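Here's the structure, in structure tokens; my notes come after.
Removed from the display is one protein chain of the complex; every other protein chain stays in position.
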Amino acid sequence: MVTPFPGTNPLDDDHLHEECALFGIYGTSDAAAHTALGLHALQHRGQEASGIVSFDGETFHSHRDLGLVGDIFGDANVIQKLKGHVAVGHNRYATTGDTVLRNVQPIYADFEFGGLAVAHNGNITNAHILRRELVRRGCLFQSTMDTEVINHLISRSTYHTVVDRVIDALQQVKGAYSLVMLTADGLMGVRDPYGVRPLVLGRLDEAWILASETVALDILGATFIREVEPGELVLIGEHGLKSIKPFNKAPRRLCIFEHIYFARPDSIMDGLGIYEVRKRIGVELAKESHVPADVIVPVPDSGVPAAMGYAKESGLPFELGIIRNHYVGRTFIEPADHIRHLGVKLKHNANRATLQGKRVILVDDSIVRGTTSVKIVAMVRAAGAREVHMRIAAPPTTHSCYYGVDTPERDKLLAARMNVADMARFIGVDSLAFVTMDGLYRAVGEPGRDAIDPRFCDACFTGDYPISLDDLDDPEHRQLSLLRESA
Amino acid sequence: MVTPFPGTNPLDDDHLHEECALFGIYGTSDAAAHTALGLHALQHRGQEASGIVSFDGETFHSHRDLGLVGDIFGDANVIQKLKGHVAVGHNRYATTGDTVLRNVQPIYADFEFGGLAVAHNGNITNAHILRRELVRRGCLFQSTMDTEVINHLISRSTYHTVVDRVIDALQQVKGAYSLVMLTADGLMGVRDPYGVRPLVLGRLDEAWILASETVALDILGATFIREVEPGELVLIGEHGLKSIKPFNKAPRRLCIFEHIYFARPDSIMDGLGIYEVRKRIGVELAKESHVPADVIVPVPDSGVPAAMGYAKESGLPFELGIIRNHYVGRTFIEPADHIRHLGVKLKHNANRATLQGKRVILVDDSIVRGTTSVKIVAMVRAAGAREVHMRIAAPPTTHSCYYGVDTPERDKLLAARMNVADMARFIGVDSLAFVTMDGLYRAVGEPGRDAIDPRFCDACFTGDYPISLDDLDDPEHRQLSLLRESA
Amino acid sequence: MVTPFPGTNPLDDDHLHEECALFGIYGTSDAAAHTALGLHALQHRGQEASGIVSFDGETFHSHRDLGLVGDIFGDANVIQKLKGHVAVGHNRYATTGDTVLRNVQPIYADFEFGGLAVAHNGNITNAHILRRELVRRGCLFQSTMDTEVINHLISRSTYHTVVDRVIDALQQVKGAYSLVMLTADGLMGVRDPYGVRPLVLGRLDEAWILASETVALDILGATFIREVEPGELVLIGEHGLKSIKPFNKAPRRLCIFEHIYFARPDSIMDGLGIYEVRKRIGVELAKESHVPADVIVPVPDSGVPAAMGYAKESGLPFELGIIRNHYVGRTFIEPADHIRHLGVKLKHNANRATLQGKRVILVDDSIVRGTTSVKIVAMVRAAGAREVHMRIAAPPTTHSCYYGVDTPERDKLLAARMNVADMARFIGVDSLAFVTMDGLYRAVGEPGRDAIDPRFCDACFTGDYPISLDDLDDPEHRQLSLLRESA
Partner (left out) sequence: MVTPFPGTNPLDDDHLHEECALFGIYGTSDAAAHTALGLHALQHRGQEASGIVSFDGETFHSHRDLGLVGDIFGDANVIQKLKGHVAVGHNRYATTGDTVLRNVQPIYADFEFGGLAVAHNGNITNAHILRRELVRRGCLFQSTMDTEVINHLISRSTYHTVVDRVIDALQQVKGAYSLVMLTADGLMGVRDPYGVRPLVLGRLDEAWILASETVALDILGATFIREVEPGELVLIGEHGLKSIKPFNKAPRRLCIFEHIYFARPDSIMDGLGIYEVRKRIGVELAKESHVPADVIVPVPDSGVPAAMGYAKESGLPFELGIIRNHYVGRTFIEPADHIRHLGVKLKHNANRATLQGKRVILVDDSIVRGTTSVKIVAMVRAAGAREVHMRIAAPPTTHSCYYGVDTPERDKLLAARMNVADMARFIGVDSLAFVTMDGLYRAVGEPGRDAIDPRFCDACFTGDYPISLDDLDDPEHRQLSLLRESA
């Protein structure tokens, strides 16, 4: 029988997903239009909803909606209402549960000192505890976003200046956060002391830009200046840029998954081209776990650079043995039981002419629940591949992320439930190998992983969480709100 | 040239407009469906937006949207999500300025004691002052509605029980308010000490109902019990209904415009059928200011009962000399300059066969800015009326309302700018008369207006404001929020 | 359980419904804007869909959509695209079955002689037979509308001029039709030889107007010239108006239901004000079948004039004992079984204060299936009426209409199944009476009904069909198209 097939959510592709993109610009006419373009370049970091708040010297203007940046802000009428020389924008990733407009960022509030808009990428690990305490003291929350906790802490701060209040608030907050804030005085950009989430600084003529990745500078023809440093707060206003380091120094811990999957390949992070890093992971993989084969085939699009590196290192031909269909709508139908693996076929098709009779090494960026891998492998075999070996450009994902990445519960993570041999059997491959932790660190230019002081946050592979997870350890678990909203 | 005609807003008919309708029900399955029907019966009190919050014993459910009740809640999917045995609903009138979803009621917040939803009809006259103070103490507001002040005061209260906190909050609030509140324990209904806005109590089998008018009981086949009294707080929950009178006693001051125009003619208020009251105003008018004429014609629909009373008293025939077209869309076009008075013609047409050659007494309920009256009179004359006399079933509207009714600024009120003779000239009638204050009071069963202790709030006619207007007198005028939102 | 309630279609109010409104204008700039206003004034003749076709001297422009005129044509962008000095428009009533855009009029086609747009009010009684024949000869139909048959007959005609082709086509067609057609040369207006459907002629400065009713002239400030006569074809173009009478003369048979219910009360038809006719029907009713009572109450809005006439004749007070709620959305919900008669309550409420303890004479315009009457009577009794008598301003509706009015099958018509006494019992009234045929004819100024040559088409009351019903008598019944379209 014809039935809707909930599993064909086009975003449900068995990847970890970034929760947000940030963009801010100060000192240009058409600040909102520039922000819309920056958000478009960062669309890969969140496709569910977007918002922009601008300030015209007198009034703040806000527009937030569900959908893609181009659809929300492509309308000239919308952009023209967002007046001002300074603006902040945000893209949101589709997490589970009810998405309602009040949960779309940037969030805005009137304070004693005037208006303030906040856009946040990351996750506050003591948000529940702080929120409970704030509600006890009489704070009313307008959303279920952890970001709002920051607003209340700012509001409650007894310090006088906005900056001091922001610092006061952030000193009570734990977790991963890159923030871009907009006030009547200009922009603020902050990265948490560990620098888990990225934030870069750029210039476009006289204007200053803050953005999650350098690609948001490229689309505007802006110049990349430097990254905002972990623990740094930059103030951008009439008198230019000022940098403050208000936090105790902490070890750098950029999320290593930015290199593996989140960031766009044309972004530059940590001084490294992401595309090059991914190719080098492929090189490491080939060095570590090569098997005799005829052809190297990426799972598109994210497996492509690693597959290229693997092919180069192994000397085997790189071929597009799987073709991706980018025209996937919102939902799709499951016509009948005998159409197996439909979900994956809506996006991928085996290039039969290239696979027939071949020993294939499939290269993918990561395995989360393994559901897509099972289907991809079956499809490749159905297209006539003689052997299928899978090589993964990340170590086994064994732990959930609590720093702003949407991860399944641990018991849904394939690598948390099985060893590699069992995973190979589950996925249906002749062999399966993951890049080693040291191999991964070599690809990003380290000699290997320093177990004492690893250069990155790699908790999803190691369980080594650099920032304490207070909410998780809190015995008094309670939902964030008693309300379920449908509009 | 063809141009859009912003003045043809179908709601812009030169009337004062009520800002809200309230409905709450406790103790029935399908509480939300009952609430939707109650709100539908109260649609005349607000057509811009509606919302319902229900509680199912564990979770609160909310759905709020712009549009008519039937369009928002006619969808069974929407109603089925609003689970529970208790619900509260609200209709909102289209005031000027940006209508955004966050300003649609009921407003909900999580408190230390759990969730609470509030629906409000009225206006708090010290809301700006309270809000400024609350923002100073660190409160963040999620809307520009005065109602939210009440939430923050409840949240900040140091009392322990919900009821005590609500009372504590309301004791700081001035103005006109009828409120229906929903908590995990049940419903609360409150009228301000003066009882400016109406609120009635009904039963449907075992269930209790709170509603702005009795027509919301009729649609459900529910029984009218009594009015909630001025200054009364009723608690409805598992153990039935409990009544508290927490405020100092104040004189009764129901808004007299409820009788003149706001309430539906089939509602019963103050023990009087509204339709009968309006007919009696017509009788008074005829006694006070009759002129020789051939026919009594109402401006439909609101002028009909008074015209019937006038006709009966004067012995002249009552005729539908103006026909109303109810199919008015959202906006309309002004095709060319020579189509004069188009705005009014979209809704009204002269019934030429009835008016031709006649001396006409037009009866309307009130005159606010006079713009519609000018057009109606011109249309009646163009249809061949020999004389046009206008009789108004309210005294001259000379003052703005600050108790929850959308009134133009005083200098837009025709009666604040001109005497009756000048108004007659402006409107283009052969004679113009308004019912006297004493005539109006006689129609509602009083011997006349008691200047010392009038039975009603009649400030829009007399400038005698029973409740202090603190915000208006406040020297520090500031907009409620710096934000302008487009979605 | 909460379930959608299909019976609460706001249009399902147990009335016969007109199927269409026509409007055409020639010789003004902004022809489309004028047409939109004319269609708005005729909205009561069809609320499902509207369309306008204009001609700018070179190109025809068309816009058709589902919805109300104000919502479709209130947008200045839409109107500005409909360029030209001549335009034709159409409103369509919501008949049962699938409403798809291709069935919205005016319908347009390219002919050898150029473009032609047709708007039709009525029904062709040999359309199936003609269509079957045309399909046999190779014609492809783009809709299921009978109107398209006319287009194909025009196209197939061997005559040379457009007018001759139109006449040739219409001479093959039986049934009731008023048509407004637009070609590059101007407008054509036609009424069938019996003149079953109305069509009037007006002027606005230099422009000519064709419209279903005079109210469409009033909204523009245009002058009523005369009715297009039965069997007349008027040509309006560069050289003014030309009249042709191409058909054999037939007896006049305007639909008498136009007087009873279809036309707006402020329209003038047959030289009579509709409002006055309806009051006179009430007078006749009172003369024919009065019973002792306390109050005369109309079923609003359509029963109002007859109730006024009845009250005047009987000397009893006319009171608004039922109040109508005009804010009915598209659909609504049925919350629970114990809310009886909800459907009717969405639109009507008993005015309890006026009905309590009274002997009530309810006046309604007609009874079709009787479903609404049952609910209205129960509601009036529940409000405390002591006796309820019903008087109907039309004779019993015993036959279906095949001339363009949406009627239920005969076996759904209450008067076709029961005598008056049984109908009274079914409806639940103490007495029931209908106006007699002679009384009805007296109200429209005749001495009574002439059985040999009645002045009107009254087939729905008498079964005396003036025009043959060929399709109905055709043995080969077949659906018009094998296609079921959902968009």
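A few remarks follow.
The first chain written gets the first letter, and so on, giving A, B and C; residue counts start at 1 in each chain.
In this text, a residue touches a chain if its C-beta (ideal position, glycine included) is under 8 Å from a C-beta of that chain, and two chains touch if they have at least 3 such contacts.
For clarity, every value in this text was computed on a predicted model and none was experimentally measured.
The chain not shown here makes contact, within the complete complex, with A, C.
Touch with the chain that is not drawn comes from one residue among A:266, A:450 or A:473, which is A:266.
Touching the chain that is not shown, out of A:110, A:185 or A:218: A:218 (per the contact rule at the top). Even with one chain removed from view, subunit C keeps its contact list with that chain: residues 53, 58-65, 78, 81, 101-102, 108-112, 114-115, 135-136, 138-142, 148, 151-152, 155-156, 184, 481-487. Interface with the hidden chain, as seen from subunit A, comprises residues 1-4, 28-30, 33-34, 36-37, 40-41, 43-44, 47, 68-76, 79-80, 205, 215, 218-221, 264-266, 268, 272-273, 275-276, 304-305, 308, 312, 317-320, 323, 325-333, 335-336, 338-340, 342, 345-346, 349-354, 382.
Rule of thumb we're sticking to: only the chains that are shown with their structure count from here on.
Taking each chain's centre as the mean of its C-alpha atoms, the one that lies farthest from the centre of subunit C is A.
Of all chain pairs in this entry, the one linked by the most C-beta contacts is B-C. Chain contacts: subunit C has no residue touching two or more partner chains.
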